[in-house]
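Take a look at the following structure, please.
Excluded from the complex is one protein chain; the other protein chains are retained at their positions.
Letters A, B and C mark the chains in the order given here, with residues in each chain numbered from 1 onward.
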Amino acid sequence: MIRVAIIGASGYTGAESIEIILRHSEAELTYLSALPEECGAVEDVFPRFKGRCNLQIEPLDIDKLSGLADVALCCLPHKVSMGFVPELLKVGLKVVDFSADYRIKSTEVYEKFYQVKHTDTANLKRAVYGLPELFREQIKGADLIANPGCYPTGALLATIPLLKEGLVETDSIIVNAVTGITGAGKNPSVKFHFPNMNENIFAYGIGSHRHMPEMEQIAGQVAGAEVQILFQPHAGPFDRGILSTVYCQPQKEVSGEQLTKLYKDFYASESFMQILNNAPTVKDVAGTNYCHIFVTCVKGRIVVFSAIDNLVKGASGQAIQNMNIIFGLEESLGLD
Amino acid sequence: MIRVAIIGASGYTGAESIEIILRHSEAELTYLSALPEECGAVEDVFPRFKGRCNLQIEPLDIDKLSGLADVALCCLPHKVSMGFVPELLKVGLKVVDFSADYRIKSTEVYEKFYQVKHTDTANLKRAVYGLPELFREQIKGADLIANPGCYPTGALLATIPLLKEGLVETDSIIVNAVTGITGAGKNPSVKFHFPNMNENIFAYGIGSHRHMPEMEQIAGQVAGAEVQILFQPHAGPFDRGILSTVYCQPQKEVSGEQLTKLYKDFYASESFMQILNNAPTVKDVAGTNYCHIFVTCVKGRIVVFSAIDNLVKGASGQAIQNMNIIFGLEESLGLD
Amino acid sequence: MIRVAIIGASGYTGAESIEIILRHSEAELTYLSALPEECGAVEDVFPRFKGRCNLQIEPLDIDKLSGLADVALCCLPHKVSMGFVPELLKVGLKVVDFSADYRIKSTEVYEKFYQVKHTDTANLKRAVYGLPELFREQIKGADLIANPGCYPTGALLATIPLLKEGLVETDSIIVNAVTGITGAGKNPSVKFHFPNMNENIFAYGIGSHRHMPEMEQIAGQVAGAEVQILFQPHAGPFDRGILSTVYCQPQKEVSGEQLTKLYKDFYASESFMQILNNAPTVKDVAGTNYCHIFVTCVKGRIVVFSAIDNLVKGASGQAIQNMNIIFGLEESLGLD
Partner (left out) sequence: MIRVAIIGASGYTGAESIEIILRHSEAELTYLSALPEECGAVEDVFPRFKGRCNLQIEPLDIDKLSGLADVALCCLPHKVSMGFVPELLKVGLKVVDFSADYRIKSTEVYEKFYQVKHTDTANLKRAVYGLPELFREQIKGADLIANPGCYPTGALLATIPLLKEGLVETDSIIVNAVTGITGAGKNPSVKFHFPNMNENIFAYGIGSHRHMPEMEQIAGQVAGAEVQILFQPHAGPFDRGILSTVYCQPQKEVSGEQLTKLYKDFYASESFMQILNNAPTVKDVAGTNYCHIFVTCVKGRIVVFSAIDNLVKGASGQAIQNMNIIFGLEESLGLD
């Protein structure tokens, strides 16, 4: 049994990780930590685990943790994470980090978008971007995984085949996405107060969302050239899911059928990638690690639709998929 | 034109009051105030009023206000209200107070449930409970109205005909109610954070909700005897509305048809009371000042269903209905 | 008092029209009709009007109607409408038609997208497209208004200033829109069954939505050149509202500030058009006839966000705005 610690267990991605590990036949939870004011019995922090998990969430104690776990799922926020990850690595744990701290390879870009100095450039270099569909081989041998952002996961899975084949103008990509509100985290705020968010939808992060450079970095690697992405997120009145509608300009004429075939071939061996013949819905992927995609051509433009669950394929599910790969387990364990 | 000031204009009942006065043909907004940190142009505080209302919400200045308005809708929270109401009355304004401060006639009961000393017992005595269907005559001459709570409005309108006729055992009444989340006010909280409240429903205030003594006081007045009400509120995943399901024990056998006739007769001249032949829905009253009621008999018990909009008939609409009565206007102005 | 008939009163736009006329100080409902199986007292068809409207909805009888009304709001579906409009005009009524039958000037395009022969080309020629912000002068003298589609209203109001000024590449416009489900009409279907639509969002009408040619026709008129619009609608889990996110390529560099000024100037005298300094939300326009717009520049592209209520500015509100113009009334009556 792989022994799993969750650091930052008191938030939504922490809870989702607990949920998945509880169903995992070859991994078990051994240690949970959070900020002191959010500690307590799991069943008190999350009543849904009453009778299902008897652990305590406790303030982080690296010494104690080091003997108890093989891997840490690090569900801490941006900026905080890079303060703890070096210590987790030092005591010999594998780390899957949910924050952006190890995703952006350029510290300059990171520091511009996250407004803080990067304090762990040594580990930044060896971190592997945890999108298994792209980097499975590197993940196998890694001890530090930068688990992708939720929006980049949906956007990249929707565009990688096009970028890899050099089919699109690399400055033409528009990603219009809508997320459910678990994506905003567990802390109450005016925007996401129920009577404000319910029956509502709106754009945010206009021109400045932090997931834009992350998308561009990976897309550029795939394309072997600079890629410009206009990414526009929206918040919608539902709990889970990201629907990405991607528009781009093909370099030459291509039909919807050709595109569908390209995607089916490209993802043929990927168990979590499903290419549909019509529009995906977020409800059909909610609670699963799957990504549903439909690709077509409208008025000379390629339009791709992708749907994922932001908490699963966009966070905890993908983290555990990465964990499974690192430890040589069947990739879908806990994620069926 | 009646000149209307709104004190505490930055909350949900303030916004709803603005909305209604904007549609009122014989009243106009002249003054809006709120806590300093919530002041600003109405269109900045509530973008929905952009182009519709050019007023500023400003810190309360009684001197300024006194020359500008005939009536104040006082949308302040419990405990705060009784600090300002005496001043508003002193400068000659009529006051419709939304808080509980002038509803409970017994200071002992008030102080037990609201955990604060009552500081304005003089005005408490003359305040009229603003349920027009019961106290229209007293409201006409009043200068201080205690606007009823949202739950008491729904529960009392559902039971008054029974109490007045002495049809039910006065210790048998159970009020099971579900409210939309605007009822919880505008301040973000963990319980009402969208991903926590969405797809959810739960009971709260078990055995201790502050609206219980208010219901019992008025019900007792109507019945001419002590009335015991077991009131159990729930929060449901919608914006507006309270659905009350009331169970009580008849003193003698009575049929659904007899009850329907009783209610239709009782409320025959009440324009906002509608007796239905089947279950009311909160959606049918949302955005209106109407109360929909269905009454029947099941297995020897009387069951009454009432639906109101908590922000309209349960707050701002009823306040303006009261205002209309005070000033001798047609009662439904602004509320059609 | 303008006497108003509503043809097709039993659907969502019919109900919304009733709601607005009930609040209108210079218009009154005099006649309501629907298919025989949907007739009955208004309060039985729509319990929300109980006590508020005592009319019957009855099978259409043009003779009876002709003496009772000055104007007909024709809320019939596409294809059906053009069977009745000629008769309504013949008896001397002004007609505001909600269907697409009189919007598309090219019968060829109409017949391709609606798959039916146009049977009233005579009236088609004289129908005025009822977007007051563009065609107010023509609307004044018209007796037949083709009330715009909900999506075209949101998309056109968002782009007209750009098109008029020749600021954008006319083949570069992408309209990504999300509608609330009242936009799908009142008839139950699998897609919009509550447990299927709740907690969901998805694209539909991919490459083929009927509102695309309508947008292109009017946009082309404004631009004085052919305009190509890639329109992609989505359905979201809320009742009311359309949020349009429009992407286009400027012909020359332009800043967000310049664009904001352009829009503010362009719509300066339009009471229902509000240019914001940040992203609009559908909730802020719900239940109103307002259109909220934010325009900016991201990575060299112009991005415009517009929000309307699909049932009000996108249907019944705009129809009554048109009615007000035709009859020389203040344009905002009933719509405040």
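To be clear about the criterion, a contact is a pair of C-beta atoms (placed from the backbone, for glycine too) under 8 Å apart; a residue touches a chain by one contact, two chains touch by 3 or more.
Here the structure is a predicted model, which is why all the values come from computation and not from measurement.
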item	value
Chain not shown, its touching partners among those shown	A, B, C
Among A:Tyr31, A:Tyr110, A:Phe272 or A:Phe305, the residue in touch with the chain that has been omitted	A:Phe272
Candidate in contact with the missing chain, chosen from C:Pro237, C:Pro280 or C:Gly334	C:Pro237
Chain not shown: contacting residue from B:Leu124, B:Leu259 or B:Val303	B:Val303
Residue ranges of chain A at the interface with the undisplayed chain	22-23, 25, 46-48, 50-52, 199, 271-272, 274, 276, 280-281, 283-285, 287-288, 290, 292, 336
Interface with the unshown chain - residue positions in chain B	174, 176, 178, 180, 196, 198-204, 206-207, 228, 230, 232, 234, 236-241, 243, 245, 247, 278-283, 286, 294, 296-299, 301, 303, 305, 307
Residues in chain C touching the chain absent from view	12, 180-182, 184, 186-190, 192-195, 197-199, 237-239
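Please note the rule applied: only the chains that are shown with their structure count from here on.
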item	value
Farthest chain relative to chain C (centres taken as mean CA coordinates)	A
Centre-most chain, if every chain is reduced to its averaged C-alpha atoms	C
Mean-CA-position distance for chain B and chain A (Å)	46
Distance between chain centroids, defined by C-alpha means - chain A, chain C (Å)	39
Per-residue overlap in chain B, given as positions that touch at least 2 other chains	199
